[in-house]
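What follows is a structure written as structure tokens; I'll ask about it next.
On to chain A.
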Amino acid sequence: MNPQEPVIKTEKLTKRFGDFIAVNEITFEVYKGEIFGFLGANGAGKTTAMRMLCGLSTPSAGHATIAGFDIYRQTEQIKRNIGYMSQKFSLYEDLTVLENIRFFGGIYGLGDRQLKSKSQELIERLGLQAEAKKLVGELPLGWKQKLAFSVSVLHEPSIVFLDEPTGGVDPVTRRQFWALIYEAASNGITVFVTTHYMDEAEYCNRISIMVDGSIEALGTPKQLKSQMNETSMDGVFYQLARGAKRGE
Partner candidate 1 sequence: MKQFITFVKKEFYHVLRDRRTLLILFGMPVAQILIFGFALTNEVKNAKIVVVDHAKDEASRHITERIAASQYFDIQEGLMDRDRMEAAFKEGQIKLAIVFPRNFRNDLLHQNHAQIQVVADASDPNNATTLTNYVSSIIQDYQMGLNENATLPYQIVPQIRMLYNPQLKGAPNFVPGVMALVLMLVSVMMTAISIVKEKETGTMEILLVSPFKPVWVILSKAVPYLFLSLINVLSILLMSVFVLQLPVMGSWLLLFAESTLFIITCLTLGIFISIKTQSQQVAMLISLMGMLLPTMMFSGFMFPIENMPVPLQIISNIVPAKWFYIIVKSIMIKGVGFEGIWKETLILCGITLFFFVVSLRSFKIRLE
Partner candidate 2 sequence: MVTLNNITKTYNKGALKAVDNVSFTVEKGELFGLIGPDGAGKSSIFRMLTTLLLPDGGTATVDGHDIVKDYKQIRSSVGYMPGRFSLYQDLSIEENLHFFATVFNTTVEENYHLIEDIYVQIAPFKKRRAGKLSGGMKQKLALCCALIHKPTVLFLDEPTTGVDPVSRKEFWEMLKRLKQQGITILVSTPYMDEASLCDRIALMQNGRVLSIDTPQGIIAGYPSSLYAVKATDMPRLIHVLPTYEPPFNSYIFGEYIHIDMRVMDDQPPIENLTHFLTNAGFEDIEVVSITPTIEDCFIKMLTK
């Protein structure tokens, strides 16, 4: 992690839907190789914010650059330089492991030879040799998620966005998943992750907590805990999100 090198930089980024302000002037920076936890209650505006950062939705106001590209004008370049994985959609269940890797690698413009070596390497690293020709739908959820993550960083993006990647995954696999995240971060990939598991918040270098469209807290887990006088992230989150008006 290098504070001199912000890869995500937002300034008063705002998204309105009619009268409703989904995201309200959020300003923050995320650095190269950092694991950044993006927390918030349901309906706080996380998904909307993440969509803007991925170049899928145009902000109503404010500025942001992702991997050095402007969020308004250079969405195509942004998409080429990020990876994305969510709990809901990650891989095609009716394609095999290998086909999925080739497909997603191909989308991001990897050449044939590159694809071949990379997919081989990936399958070995995940220990999926026996499953390479199996349909993804037949894999247990934990494996799917690990595979999906690996595929999302196959093209060596500068940032990878993970939307609740570990929901419903067993505790052991969940930790293996985080080991993959650490590995990616140590290779210089910035990891931007949302989660509902508060212990996972502790694994992040820094976290932000969104309440009603605004970022109410931002810092290392340690800083936040001492600021709020809490012993666990659970407590910090509860203190902040309890006051949320929206949604309830």
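The candidates came about this way: all candidates are chains of the complex that A comes from, given by their letters.
Definition applied: a residue touches a chain if its C-beta (ideal position, glycine included) is under 8 Å from a C-beta of that chain, and two chains touch if they have at least 3 such contacts; residues count from 1.
Keep in mind that this is a model prediction, so the values were computed, not measured.
For chain A, the touching candidate in this complex is 2, chosen from 1 or 2. Of all residues in chain A, only 40-44, 87, 140-142, 164, 167-173, 175, 178, 182, 186, 196-199, 202-203, 221-222, 232-234, 237-238, 241-242, 244, 246-248 touch candidate 2 in the complex they form.
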